[in-house]
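For this depiction, one protein chain was excluded, whereas all remaining protein chains were kept in their positions.
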Amino acid sequence: MDYMEIDRANGRAMDEMREVALTREVLKHALGSCLVEFGDTRVLCAATIEEGVPGWRRASRAGWVTAEYAMLPASTGRRVPRERASRKGRSMEIERLIGRSLRTVTNLRALGEYTVTVDCDVIQADGGTRTAAVTGAWVALHDALMAWVEAGKIARLPLTGQVAAVSMGVVDGCELLDLDYREDSRAEVDMNLVATDTGEIVEIQGTGERTPFDRQRLGRLLDMGDKGIEKLIGLQNQVTAFRDED
Amino acid sequence: MDYMEIDRANGRAMDEMREVALTREVLKHALGSCLVEFGDTRVLCAATIEEGVPGWRRASRAGWVTAEYAMLPASTGRRVPRERASRKGRSMEIERLIGRSLRTVTNLRALGEYTVTVDCDVIQADGGTRTAAVTGAWVALHDALMAWVEAGKIARLPLTGQVAAVSMGVVDGCELLDLDYREDSRAEVDMNLVATDTGEIVEIQGTGERTPFDRQRLGRLLDMGDKGIEKLIGLQNQVTAFRDED
Amino acid sequence: MDYMEIDRANGRAMDEMREVALTREVLKHALGSCLVEFGDTRVLCAATIEEGVPGWRRASRAGWVTAEYAMLPASTGRRVPRERASRKGRSMEIERLIGRSLRTVTNLRALGEYTVTVDCDVIQADGGTRTAAVTGAWVALHDALMAWVEAGKIARLPLTGQVAAVSMGVVDGCELLDLDYREDSRAEVDMNLVATDTGEIVEIQGTGERTPFDRQRLGRLLDMGDKGIEKLIGLQNQVTAFRDED
Amino acid sequence: MDYMEIDRANGRAMDEMREVALTREVLKHALGSCLVEFGDTRVLCAATIEEGVPGWRRASRAGWVTAEYAMLPASTGRRVPRERASRKGRSMEIERLIGRSLRTVTNLRALGEYTVTVDCDVIQADGGTRTAAVTGAWVALHDALMAWVEAGKIARLPLTGQVAAVSMGVVDGCELLDLDYREDSRAEVDMNLVATDTGEIVEIQGTGERTPFDRQRLGRLLDMGDKGIEKLIGLQNQVTAFRDED
Amino acid sequence: MDYMEIDRANGRAMDEMREVALTREVLKHALGSCLVEFGDTRVLCAATIEEGVPGWRRASRAGWVTAEYAMLPASTGRRVPRERASRKGRSMEIERLIGRSLRTVTNLRALGEYTVTVDCDVIQADGGTRTAAVTGAWVALHDALMAWVEAGKIARLPLTGQVAAVSMGVVDGCELLDLDYREDSRAEVDMNLVATDTGEIVEIQGTGERTPFDRQRLGRLLDMGDKGIEKLIGLQNQVTAFRDED
Partner (left out) sequence: MDYMEIDRANGRAMDEMREVALTREVLKHALGSCLVEFGDTRVLCAATIEEGVPGWRRASRAGWVTAEYAMLPASTGRRVPRERASRKGRSMEIERLIGRSLRTVTNLRALGEYTVTVDCDVIQADGGTRTAAVTGAWVALHDALMAWVEAGKIARLPLTGQVAAVSMGVVDGCELLDLDYREDSRAEVDMNLVATDTGEIVEIQGTGERTPFDRQRLGRLLDMGDKGIEKLIGLQNQVTAFRDED
């Protein structure tokens, strides 16, 4: 089969990521913070650490890592109301995804009875906010844990690896990496891949609500995803020098 | 690699589904209803149709299919409180999944300006409640739409196919189909597959929170899933004679 | 005065109950469970026991019995929304009634510091859901307490008697026992009687919103109610052998 | 059987009501208002009329009468929190009772498409707040409707009769009329009677949570209740001259 | 500049307060209570004392004084719904203002670990409910603390002074003291002054949403306010004899 192609903004190739930037230490009060940009998508990730763990975790003597996700009302083209009296299922799905992803690479026993909360606030949205959030949240988590080590609260960095995320999808029959909002809103297939620095899958979520897809297409989309993950892992390493810490 | 094996309840093979039963017409008032059983997991699915569509759908002149999911408090070993003031992210994820799955095989334009709500209430939980729910919900949806055709409200059945779901996972390194609660609660990898009667993927959700997994394992789990889907599609057809309707 | 008569479904007499069925052990995880049927009305009652009592009961050193009541959305002819953000007064009244009724025949001191919750979920509604719920809830409570005795948690069954409930009403001037939905929805007088196995009144609730009634009518309705209660108490005894336990 | 007697505050007889006072026109803005006092129990009842009816009443072309009930935090010995995020079942039961009672004597068709809301705010509580509320609410309702007639909004007073309420109970085996808080809090049987000026029963609610009761006791309690109702109906008439209006 | 004048109800002068009345001991159960009237504005203030302080105050070993403010639905010309699921910003501002004002003149250390709650319920509203509430709340607070001293719970009255409040505003260019509702609703400038018995400012809130104002006008309005405060302080002293206690 011939791979189909469509025109993408800025002449991007089908399997090319947008410009990605990870800026650390953007907040004075947070232990760890990172402004992550995937093109025009900008998410502010901030990690704070509190003593103790949620009630249901207490028996475990281990720590906990959780995440919150929200969009600023003016982050999108049409103002989104704040989630107050009731939560949106979408936001809850995303914050659960971020939390699971971060816990996969955290040694909760080594962390000890602390709770790390990583707040991911979308400043500007242009598709891929959840994948940007996972990628930036790892940097904020890393920096907060590093600060905790430096403060002598824990003996060593309780991170077993890196985790990053990227989206893939199908638009007009064409398989794409890292969709922007215009692409995402008319995609037939929509997929998110969270993976570690060893290339293993932490989370895969794919939906073909408009067009179910077969195993071959799944394979090609994952190949693309692997490329994106590799690039993001490299960037994380560049700003944190995580691998050099080992 | 040698496939690993563990002992399963009732001597089930690794890639064998539990006993599945689909019982139709279990409720007097609902247009369509189905009690679905995957082993000890029992979910009551009921479809009702109301005039009109949600506000944001109105411009489309098409119909809408949505789902609600809840567990009866006594459905599990430890009583689960009802979700009242606040919803659980897990339940909202599941009802969004059921809704998307059903819409994939529904021709919303042919349905016209009606809203179908499929309520999936877990009477007894033993793992796989969401996959059982999708599978039973399709039967309830089918029957409700059939009743609507018979009532002359719509000209023909607005269903383009069948949809069913099954879970796969990894326990002690062993790949399994259709996990029960005991297996599910200690799985390293947890995956759900929703697919159509043509074998195409509608939704894939896999998480390796405890143990990330590679592409080979993903492939083997999906092979198992295909087997399960095929069996469920067959059973749905048996009770509804959907394919004979064509 | 001549007693007036109307035609009832299935040729029922004015003072005749519908078919009543009490099916025990319908749920795997609940300590006690009972599916109660009053004609087409079906309520699933499940009793679970948890350690401890609500804060305001703590000083008493005694136990607590409470109930929750909910209707499945598809249990009625017109889908009823789940009670989430706000509760309905009707449901709260019913669950308070069930709780009071069960406590009347429970020795809370002998129970000790445990809380029994009896969940009454209406699977199908055709009038009399609250009276069916009280009647079935007693069976679920009995079985849960029995299991607690068998588990050695309490020395003996802390039940001092049985409790059952039935409805009476006036339709087109005609006095009726155990109204179904069609009758109930146009009743001039609507009454519920909860009574013990010794025939004493635990609770009487009568409302003549459309037509106030006099003492003579109250007397005749209570006579009918006594007949219904007697039958229900007999059935409870048949399935639980409670009186033989003494 | 010998009637038993206990000592009551102020040397009250067993079947004697407390001092009752009905003061009209206590609020400047409300169409109708009444401060009702049953001994130390004081409830401020205020009726307001708004155009239109609730959505579900619209097809009927008739009006609606509803009530709200609340206790001021300092109305009792121990401060009661305001009901904000969640309602108490008790309050909802009471406001439903008041609403039903008032509607029994209102000709909703003659009222036309208006909604009357009677707010019953307990200024001071000493037992019997719900029966005082029903009794005073009728006066407020009467006055508001009268004002509506005078304003030419409706042709004639759409009231078909009067309605009042009183409590009865059993304390230490002794049957009492109009219990104060000290009596009510240790009553074995607790009963409320709402009745019309013709002596017919609008509502009876009796509960023997601590001690079930028999038909003879029910009869004697209702005899007492009739006496109380008669007195209250007389007082209502005295302040409103309702019967003279006929 | 010539001072402008407008016609006020009852021929009041521009800098004249309405009739003010402070009636103590209006509630049987509250430790301290005061019905405050500023013309037709009537607010019932009741102070109750509970053991302990809010969690965030615990380390301080000092007490706490807080207030709640609500309007009865029928207190205004157009029925106001009760604040249940969501609070109004206006009410929260007012109760925060009352609390701060009372705390300014309370020695929280001398109070010890008790929480005083002053409930201010508006029975009838005609402008100036918040200033009436502050003024009456101080009397209720005084009486509750006095009762606490008499009960031997605290050694001496932990009040360092008196606090009262009054409103000022500009209507049609004319500067007014103590605005009633008709004046308030069309005021260009709206100001509230809370001050102590020594004439010092506890709180000043002024808003010129319709017409910003200059420093000269602010000065003249404060001069008027001082006059009002002096009168209110005098009345408080008259009913409580606070200054004689010293």
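Letters A, B, C, D and E mark the chains in the order given here, with residues in each chain numbered from 1 onward.
Keep in mind that, in the parts below, contacts are C-beta pairs under 8 Å (C-beta built on N, C-alpha and C of every residue); 3 or more make two chains touch, one makes a residue touch a chain.
Keep in mind that what you see is a predicted model, and the values were worked out from it rather than measured.
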Using the contact definition given at the top, list the shown chains touched by the missing chain. A, E
Of the candidates E:Gly112, E:Gly206 or E:Gly234, the residue in contact with the absent chain is E:Gly206
Determine and list the chain A residues touching the chain excluded from the picture. 27-30, 33, 40, 44, 46-48, 50, 68, 70, 72-77, 79, 82-85, 87, 117, 119, 121, 123-126
Residues of chain E in contact with the chain that isn't shown? 86-87, 89-90, 92-93, 95-96, 100, 103-104, 195-196, 198-210, 212-215, 218, 222
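Simple rule for what comes next: only the chains that are shown with their structure count from here on.
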Determine the set of chains touching chain C that also touch chain E. D
If more than half of the interface residue numbers appear on both sides, call it same; otherwise different. Which is it for chain B and chain C? same
Pick out the pair in C-D, B-C or A-B whose interface repeats that of D-E, meaning over half of the contact pairs match by residue number. B-C
Cα centre of chain B to Cα centre of chain D, whole Å, reads 52
Multi-partner residues of chain E (at least 2 other chains): 85
Among line, ring, star, complete and other, the chain touch graph is line
Show me, using the given definition of touch, all chain pairs that touch one another. A-B, B-C, C-D, D-E
